[in-house]
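Only one protein chain is missing; all other protein chains are in place.
Moving on to subunit A:
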């Protein structure tokens, strides 16, 4: 996890920093597989237990479709997040006009200095 610092003054810049990690990290794929294996085995142990060790029926009924619920929830979260970010994507009008000005100034100056376009 990244320790994010406070928001900088003025233009909303963000500072991020992280202390040196002492050992080589597992690959992201490795982390996901480990996590899934852990959660998967816990789920299997609880939801698919042999008759002798079962939890009461209501718990098992809720647990069984849990993976699918989580997947759907994640899907909804993804759509909502991307949708929100899409809607709040800034458009920079001033930067575009500023650029046009720069371009004409640059062409004039360089032509004066001998550049053959």
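Some notes on this structure:
Note that a contact is a pair of C-beta atoms (placed from the backbone, for glycine too) under 8 Å apart; a residue touches a chain by one contact, two chains touch by 3 or more; residues count from 1.
Here, contacts and distances are computed from a predicted model.
Of the candidates "Somatolactin alpha", "DNA polymerase epsilon subunit 3", "GINS subunit domain-containing protein" or "Dolichol-phosphate mannosyltransferase subunit 1", the chain left out of this view carries the UniProt protein name "Dolichol-phosphate mannosyltransferase subunit 1".
Residue in contact with the omitted chain (choice from A:53, A:68 or A:96): A:96. Listed here are the subunit A residues that touch the chain not shown: 2, 8, 11-21, 25, 27-29, 78, 81-82, 85-86, 89-93, 95-96, 98-100, 102-103, 106-107, 109-110, 113-117.
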